[in-house]
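A protein chain is absent from this complex, but the other protein chains hold their places.
Now for chain A:
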Amino acid sequence: MSYRNRPGLFGAGFRTGCRGSRRAVLLLGIGLGVGGIFGPGRAEPGLRDLQVAVRALAFLEEPPVGPAEIGIVYGENSVEGLAQALRVAASFGDGLRAGNLTLRPRLMAVREVRQGGVVALLLTDSALPHAGRIAQAVARTGIVTITAGAEAAEPGTTVLRVRASPRVEIVVDRIAAEAAGVSFAAAFRMMIQER
């Protein structure tokens, strides 16, 4: 079951892919997200990090255009992870734009990433331990897996790692990109780090 949250509750309307079996966790997470009991916690992606991530997608060889969704991925059964995912999703506001692309968030638990329907997956802290599973799930789909302003995932699992400050840093994992069927424009590749 999916539903649309009320606009304004988190500053924006965004979709979730949460199942009813975890509704209690979700509601608790929403409460924590609104209340901010845990605060931002670890190096959580900020708005500038997210803007860098979205703008980087414009330099894919086949960039997405128009309205599209990005999955905000969190670990199952992680209340704190869901809270962080909610905060990140709220940062998207009405959607983050880069050129002709407008990205809106969609909450996804790790096991839901196979559903597809998104152009990218942003892994929050609680999803990082599952980066390998997620990479397998999106292999050859063209979906870009991203970590933003957070700890790095295991090498070879996440396509894009971005950081906005103090200096914009963009790292593309070549193994992960190849596995996901993702390639970036030549000029862009010359301006970022590849591992």
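Here is the rule we use: a residue touches a chain if its C-beta (ideal position, glycine included) is under 8 Å from a C-beta of that chain, and two chains touch if they have at least 3 such contacts; residues count from 1.
The working rule: contacts and distances are computed from a predicted model.
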{"item": "\"Group 1 truncated hemoglobin\", \"Spermidine/putrescine import ATP-binding protein PotA\", \"Cell division protein FtsX\" or \"TonB-dependent receptor\" - which is the UniProt name of the missing chain", "value": "\"TonB-dependent receptor\""}
{"item": "Candidate in contact with the missing chain, chosen from A:Asn77, A:Gln115, A:Gln136 or A:Gln193", "value": "A:Gln193"}
{"item": "Options A:Leu50, A:Ala98 or A:Ala131, residue touching the unrepresented chain", "value": "A:Ala98"}
{"item": "Contact set of chain A toward the excluded chain (per top definition)", "value": "52, 55-56, 58-59, 98-99, 164, 166-168, 170, 174, 185-191, 193-195"}
